[in-house]
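Quick one: the structure is below, questions incoming.
Missing here is one protein chain; the remaining ones are kept as they sit in the complex.
The letters A, B and C name the chains in turn, as written, and every chain counts its residues from 1.
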Amino acid sequence: MKSVEELVKKIIKFRDARNWKQFHNPKDLALSLSLEASEVVEHFQWKSEKEIKEYVKTNKDEIGEELADVLYWILLISHDLNINILDTLDKKIDKNDKKYPVDKAKNKHTKYNKL
Amino acid sequence: MKSVEELVKKIIKFRDARNWKQFHNPKDLALSLSLEASEVVEHFQWKSEKEIKEYVKTNKDEIGEELADVLYWILLISHDLNINILDTLDKKIDKNDKKYPVDKAKNKHTKYNKL
Amino acid sequence: MKSVEELVKKIIKFRDARNWKQFHNPKDLALSLSLEASEVVEHFQWKSEKEIKEYVKTNKDEIGEELADVLYWILLISHDLNINILDTLDKKIDKNDKKYPVDKAKNKHTKYNKL
Partner (left out) sequence: MKSVEELVKKIIKFRDARNWKQFHNPKDLALSLSLEASEVVEHFQWKSEKEIKEYVKTNKDEIGEELADVLYWILLISHDLNINILDTLDKKIDKNDKKYPVDKAKNKHTKYNKL
């Protein structure tokens, strides 16, 4: 299995071969990220909980590919903006740990600012 | 720096401490992914290319945190659906390599089905 | 109650007073539309069907305002691109009528291309 670093290299190589950096301004990259996220959502539109339980079993590969498309843009944007995304996520979880104290947040789906 | 596997463990530990798995059905997880992607986009709304160039320098941390929020959901959904997301991305890039042949796609932002 | 035409006039007057047309390129307008749609979605995140039933009663005004924000951008974009949106919707429903024939689509949430 490739590491995140190796995947980023592969992504950049793919882009450079097509000379696509010229199109990759942050606004369009973010917008692409959002469009791919919508394609993940689309898999679950109109389906009941029961239908989804079945669907995720029989369509794991398709859903996986849409998630990969989102990850693709996260890694590319992070690369271009020189963000260490794994480190940032690590710290963000620590932040959330404080934003959502266990004793207040347990068993609740309330947003931190309303806890 | 933590590996993706370690981050996934940390995310699941964070969730379990709050007993939040009960809320994490695929539809709401996908929807959360999409909402966080929108927050990335929001950073670039209304800004000109020139303003964005400046903005990404002075707001790297904020943008990084939003990207981390998106990554958080990707890792969590992939975990719950038992998807190896790094492997899937690796193979997706290979697929895109064929969908966008260099000689046809070079210097063009056209979608593969219109190339 | 104002008509759609009167609302469009009011929106343009609001914009002109602030000299905001300079920011209103189609890409940012579309992106704004999408961001406001996300704010509608956010109201329903994590909530169960039962919770939502209660929520839509007690939060009708808030949800209505988010919907109005989406409508705002639809009317503004349509105005700027010189699109008669009511007429277009009228014709689109006729198109959908053919795309989703009653005998095939009844009681199904399947997309037209899979019916």
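By our rule, a residue touches a chain if its C-beta (ideal position, glycine included) is under 8 Å from a C-beta of that chain, and two chains touch if they have at least 3 such contacts.
Source: prediction; values computed, not measured.
Student: Would you indicate which residue among B:Leu7, B:Leu31, B:Ile83 or B:Ala105 is in contact with the undisplayed chain?
Tutor: B:Leu31
Student: Which residue from A:Ser3, A:Asn19 or A:Gln45 sits in contact with the chain not drawn here?
Tutor: A:Gln45
Student: For chain B, enumerate the residues touching the unshown chain of the complex.
Tutor: Against the left-out chain, chain B lists 27, 31, 34, 45-47, 109.
Student: So that we can see where the missing chain sits, which residues of chain C does it touch?
Tutor: Residues 1-4, 7, 10-11, 14, 17-20, 22-23, 25-27, 30-31, 33-34, 36-38, 40-41, 43-44, 47, 49, 52, 56, 60, 63-65, 67-72, 74, 77-78, 81-93, 95-97, 100, 102, 105-107, 109 of chain C touch the chain that is not shown.
Student: Contact with the hidden chain only, please: which chain A residues?
Tutor: These residues of chain A touch the chain that is not shown: 23, 28, 31-32, 34-35, 38, 41-42, 44-46.
One rule holds in what follows: only the chains that are shown with their structure count from here on.
Student: Angle of the rotation mapping chain A onto its copy chain B, from a C-alpha fit, rounded to a multiple of 5 degrees, please.
Tutor: Copies differ by a rotation of 180 degrees.
Student: Tell me, please, which chain's centre (mean of its C-alpha atoms) is farthest from the centre of chain B?
Tutor: C
Student: Over half of the interface residue numbers used by both chain B and chain C, so same, or under half, so different?
Tutor: Same: most residue numbers at the chain B-chain C interface appear in both copies.
Student: Roughly how many whole angstrom separate the Cα centroids of chain B and chain C?
Tutor: Comparing mean C-alpha positions, chain C is 26 Å from chain B.
Student: Going by the touch rule set out above, which residues of chain A reach two or more other chains?
Tutor: Where chain A meets two or more other chains at a single residue, that happens at 27, 31, 34, 47, 109.
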